[in-house]
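Here it is: the structure, laid out below.
Note that one protein chain is taken out, while the other chains of the complex remain in position.
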Amino acid sequence: MTCTVKEKERVGVINPMFTCQPAGAQYAAIGVKDCIPLVHGGQGCSMFVRLLFAQHFKENFDIASSSLHEDAAVFGAIKRAEESIHTLIQRYPHVRVIPIITTCSTEVIGDDIDGLLLKLNRQLKERYPEREIFLVPIHSPSFVGSHMSGYNVAIKAFVSTLAKKGDPNGKLNLITGWSNPGDIKELKHYLREMEVDATVLFDNEGFDAPIMPDKKSFTQGNTTVEDIQGMANAVATISTAKYEGYSSGEFLRERFSVPHHPCNPPIGIQATDDFLNTVSEITGKPIPESLVRERGQAIDALADLAHMFLADKRVAIYGSADQVFALAKFCQEVEMHPVLLLMGDESSLYATDPRVKELQDNATTYDMEIITGSDLFELERRVRDKEVELDLILGHSKGRWVAIDNQIPMVRVGFPTFDRAGLYRYPIQGYAGAIWLGEAIANAIFTDMEYKKNKEWLLNVW
Amino acid sequence: MNEQIEELVTYIQERCLWQFHSRSWDREENIEAILTKTGEILVELPSVVETDAEKCWFADARILAATFKQQYPWIKSLNAEAIKVLFDGVKARMREITVEKSRNEELHQPNY
Partner (left out) sequence: MPMTLFQCDTVIPEREKHCYIKAPGEDTTQYLPSANIATIPGTLSERGCSFCGAKLVIGGVIKDAIQLIHGPIGCAYDTWHTKRYPSDNDNFQLKYVMSTNIKEKNVVFGAEKQLRQSIKESFDACPHIKRMIIYTTCTTALIGDDPKAVAEEYMEAHPDVDIFVVQCPGFAGVSQSKGHHVLNIAWFHEKVGQVEPKITSKYTINYIGDYNIQNDALIFNNYFTRMGIQIIAHFTANATYDECRSMHRAQLSVVNCARSAGYIANELKKKYGIPRLDMDSWGPSYTADGLRKVGSFFGLEKEAEKVIEEEEAKWRAKIEWYKEQLQGTKMCIWTGGPRLWHWTHAVEDELGITVVAMSSKFGHQEDFEKVIARGQTGSIYIDDGNELEFFEVIDMMKPDIIFTGPRVGDLVKKVHIPYINGHAYHNGPYQGYEGFVNLARDIYNATHSPLWKLAAKDIRKGVKKEAQGEATV
């Protein structure tokens, strides 16, 4: 059947499904251990992003601001960035990494942060001889791209600034794209099962930080400077998100001859199979029985649901392109119909992405529509005007009102998911992720049946 | 007398928001009007309450007078003359704290 790809026609945005580049850059930076990012811009550019992360994770993340004030518009604010770095170093003895993240204002003003870092790199050694501080310039003007591209730009900045040629370390680089701690935990579990030593960008398992009896546990990323430095010496890189990390894999290949194996986000059975096979091919390590069993458990769980409850359900999915494509593929695996895909940023690459064709080929009985550069009003208007009838929405919390007001069951997935408890803890990637997705979707549909008294008796026996 | 002034000033400082309006002239006006009216109420003298502004000051003064009578019973024993002296003292002290010696650097800005 058909699959039309088009861009939103309006020039403005009504209810954004994405935010700006500095937010993505900050998300990358908090994944690094002993790192306090400095956002060079107005205070809101970091304060609101800290709030966004707090909403999603119910955790605090340390992010500093150069606190741009009015005089900066006239005189520039490079001095404030410099002061910030000294203040951070002196007040936070554990800090080793300070990325400097630009914003719209400081890019328009034209502050030369690269020049500043060159100067500081000399100065810091003299001033703090006992400290080794790594400064990472990240150019992320808010008027370019989206938080996804900001994340992408930041990964590349970390890798290109820190990776350093040395002896081969036998490790695998895994660049996952924007992921939750639940996903990272799952992927690390696979690597452990396969006895593969890997550097994960970014290992954010620590975002699920405990309250400890000694009161000394705080939330931060686990990826160290040394991990990133060593990426130049890995056996290969796997990047699992074309628009959120692929370019860093390419960088490592071109600069350090690290072979790069891009694959799709391991969401759903097939994609996880592909991922594990790629790991196995690169490392020569076999896929162990344990993972075959986990895979079987996932297929078993989904088989319980697919034909009876999920089949033919019409789904709208919105969010970042890599995740939307992957979730659509998963839906097709469990016999659902992803009829409407909405991607927030306006990359011209999406229309020609091979995954469009693949999805269309699988959609043998229904038409699909893909909107790029989309906002949440594109979804709302179609629902309201009955251009599309939906049984389910898959997306992050910013679209909650479309589901609530139109009484469409919704499973929160992606970022942010602040209106549901603890979702960051659970994977959507891997076989366990497929189970979580399938069961969360089924339970959402069940609850909806009960509230609407729509065959609520069906589950009287199951 | 000084002790009595301080008692009332302490109460006003803790309780009343009118002493902290935005600019020096707002504060001076409020202090003068509200405390004059409070004194008048305490000795049952007629107060001029015609304009909206006067009604507003009178509203604050009534609450204050009622509280003073309740919390500082000694105040009831003062005659009109003594009340005037007392409240002149309170006004002077209030002006000193919230205007003359205030360290609030915005107090004298010409615009709000």
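For reference, chains read A and B in written order, and residue numbers begin at 1 within each chain.
One rule holds in what follows: contacts are C-beta pairs under 8 Å (C-beta built on N, C-alpha and C of every residue); 3 or more make two chains touch, one makes a residue touch a chain.
Nothing here was measured: the structure is a model prediction, and the numbers come from that model.
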- Task: Looking beyond the chains shown, say which of A:Tyr27, A:Phe309, A:Phe377 or A:Tyr424 touches the absent one.
- Result: A:Phe377
- Just one of A:Gly41, A:Gly206, A:Pro338 or A:Pro409 touches the chain that is missing; which is it? A:Gly41
- Contacts of chain B with the missing chain: which residues? 13-15, 17-18, 20-23, 26, 51-53, 55-60, 62-63, 96-98, 101-106, 112
- If you put the missing chain back, which residues of chain A would it touch? 10-16, 18-20, 22-23, 36, 38, 41-45, 47-52, 54-55, 57-60, 62-70, 72-73, 80-81, 83-88, 90-92, 103-105, 108-109, 141-144, 146-147, 209, 211-215, 217-219, 377, 381, 397-398, 401, 405, 418
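Criterion: only the chains that are shown with their structure count from here on.
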- In whole angstrom, the CA-centroid distance of chain A from chain B equals 60
